[in-house]
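Omission of a single protein chain aside, the complex is shown with its protein chains in their original locations.
Think of it as A, B and C in the order they're written, each chain with its own count starting at 1.
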């Protein structure tokens, strides 16, 4: 009897051990396959695209039917749109985040705002794009323009920015706030002069990561900033001139929409290479944003906490 | 030493502008409140505009809501036109569910790998890799789908390459990072004690994971999966490029089908505002928006369960 | 009232934002209405003193041409004070925007009456600037040189599903169609098939010519249709009822699958817009840019066609 149970038990243990081994192998295989997918994707994009990237490619105008078109204006548009978006998003997002972290009292209204932020951040980008088309492009008569695009992207990034700010402020040691209070500073002064500098490293990291997201967005921009770029005069930097690259009311295709367009409408014989090259540039930009965000946050933090000279 | 006699207190009495701190707090409160009001106003106006446009199909153009939701014939330009959105709704759900089915085991395995098996390697290699994956723009995914996945499916699986399967594959890669990071967070937050108690009882790692870890974090894992599905449901360009866009309920995974988002992207520019064809697209956008609410409701319910 | 409050607040905030971004608006958003002289009798009226800004929105198929011509137009010192902006967005968007006065010119692949309500379409003035012809295109392995109208109808309605039934290889037919709202599809259905069709199950829809071409070239048994400018060696173009899809045949009125590219204005165009439209139709543009980009010059057409599809000799 006892030997039988022993045998049974050791069998069970053996089975458990086998199951453990199998499961471990399966998990490792799955995890490694994710790494493989990533490496494969990045490798594929780079392999297809890197050969096409040159200074000429990065700076010259796209061509409709001839070979040798570049991505200069789309690249510029992407960056400029990012700047415009951030100019609108950062003040609004900071305000919203500070409200949530410092002013909001737990209750129905606060949880409602939290719901709003959550809903806003999960809207499909195409719905935001359509809203932008209806409201910014048509109702406000902005036309397909950088500004309309920036406003649509603001809707995207605002919830993110609010969350980043809220978390960054929540991460400020309570003692800092108390020190300010005990010194008889107003709440707003404490927020802007005491807490903000402490929160800045995580704010910077979060903001740059959010900015990277803007960079890749296309669906919302198809309906708001349009798919064309007027001929630009890169020596005219007056934002009020229609041909100035800085004019916020001109239409603009970004790198992401350019890829979309070249892929779909491209007449140029080297359309596929251009799409591949532009994709590689886009991915490299996103990578750079990631690295820069981490590096920037860390450097700032070190600078804020232990630097030799500061004021 | 003349100056030292001017104490801050005297200076304050002499110079402090009238209730400076009150003005400051007033500014701060107003500024932050305006930002919050802006947030709320944004969402209210999105909901308002999308709803009013989306309802026009039924209210102005007289299409029956049931005909729209459950009609299987989408032929907006035929005479008489038919506005059955069922093919697109079914397509959206189908690719979303398939993508979740493909991505969930992979993601959860990756999360387990990162937290339970080799945390150091996982943290150093896998986590950044996954974050990168989430940074790749969706048009690039579409491009890859069209140049890599579609020809591969066509040559090795059969069919046209383009179709539901290709769409689901592309989407599954896109939602991998979402599910993985939520799952990894949940696993990392799990108290060490439970796990150690299980090991102390002589359980193997898999037994511990299977019997202790997974049941505990199940609501959080489901939250991650629902978040991923929400993203898949709303994704437009990548899917549109590879799914084929035929307005039919697909009968096989290799068949061309359409989603709500793909029909909208294809038709929006080609139809004139306020025409019935255009309004029908807005109705689809309305369905998309309502689905977002449903997803968020599910997530909230899961989170509530998670908290208990 | 309470319900509308947030929207009002939102609008108010937006207006503030816009006001902050300010005064530069006038330069680019005012439509051509600010031009000088109302006497616009052709190109002569558009002297260098004329100024104005033109916004042309719409068809993505027509956009490369308008874009290129606009650049040339603005580079011409005669029109130095007129600025032209070209935006895509699709024919429907173009017609909506010109009809609502947001754009000066609405570019469209189809007659306005096909997209807009009759009364709105009636307000628009049609300027036909080029012709675009389409050819049925098949994957090379299908081994077919041409199809008759009836064969095409059978294929696109799903009656014929194998190439061998129309004289080709024994291969399943894969239809690469356009979305039903597409102008290209409307043209193809109207002039090649003579009827509207509904996609047989399993057909693929793509809006963009580039993707359609790629798919036809790669997918065995594929059939679709493309503008002549997209044709190359990777795909096989098919003759229609024995007529080759060539520019000559289109101009002579022998090959019927073609459509006008339209640039609509709301009412008669003002001086600067007229100058641009006239420039568009000048030999200078029609003989170089139009042909270069693969369209067929309007001036070369020996036939013309009205919105109902009635063809008459010029």
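By definition in this document, contacts are C-beta pairs under 8 Å (C-beta built on N, C-alpha and C of every residue); 3 or more make two chains touch, one makes a residue touch a chain.
Note that contacts and distances are computed from a predicted model.
Remark: of the listed names "Dihydroorotate dehydrogenase electron transfer subunit", "NADH-quinone oxidoreductase subunit B family protein", "Phosphate transport system ATP-binding protein" or "Ring-1,2-phenylacetyl-CoA epoxidase subunit PaaC", the one matching the undisplayed chain in UniProt is "Phosphate transport system ATP-binding protein". Annotation: of A:185, A:232, A:280 or A:293, A:185 touches the absent chain (contact as defined above). In the full complex, chain A touches the hidden chain at residues 105-106, 173, 175-186, 189, 193-194, 197-198, 304-311.
The rule we apply is simple: only the chains that are shown with their structure count from here on.
Our note on geometry: chain B versus chain C, Cα centroid distance of 35 Å, whole angstroms. The residues of chain C that reach two or more other chains are 60, 88-89, 96, 100, 206-207, 211, listed in rising order. Counting partner chains per residue, chain B shows two or more touched chains at residues 34, 38, 40, 42, 45, 146, 241, 268, 273. Touching chain B in their complex are the following residues of chain C: 6-7, 9-11, 13, 60, 88-93, 95-96, 99-100, 115-117, 174, 177, 179-183, 186, 196, 198-199, 201-207, 211, 214-215, 218-219, 222. Residues 20-22, 24-25, 27-29, 31-36, 38-40, 42-43, 45-46, 49-50, 53, 105-107, 109-110, 112-114, 117, 122, 125-126, 129-133, 135-140, 142-144, 146-148, 173, 176, 180, 203-207, 209-210, 227, 230-231, 233-237, 241, 261, 264-265, 268, 273, 282, 285, 288-289, 292-293, 295-296 of chain B touch chain A in their complex. The touching residues of chain C, counted against chain A in their complex, run 14-15, 17-18, 21, 23-25, 27-29, 53, 55, 57, 60, 63-64, 67-68, 70-71, 74, 83, 85-89, 96-97, 100, 102-103, 206-211, 229-230, 292-294.
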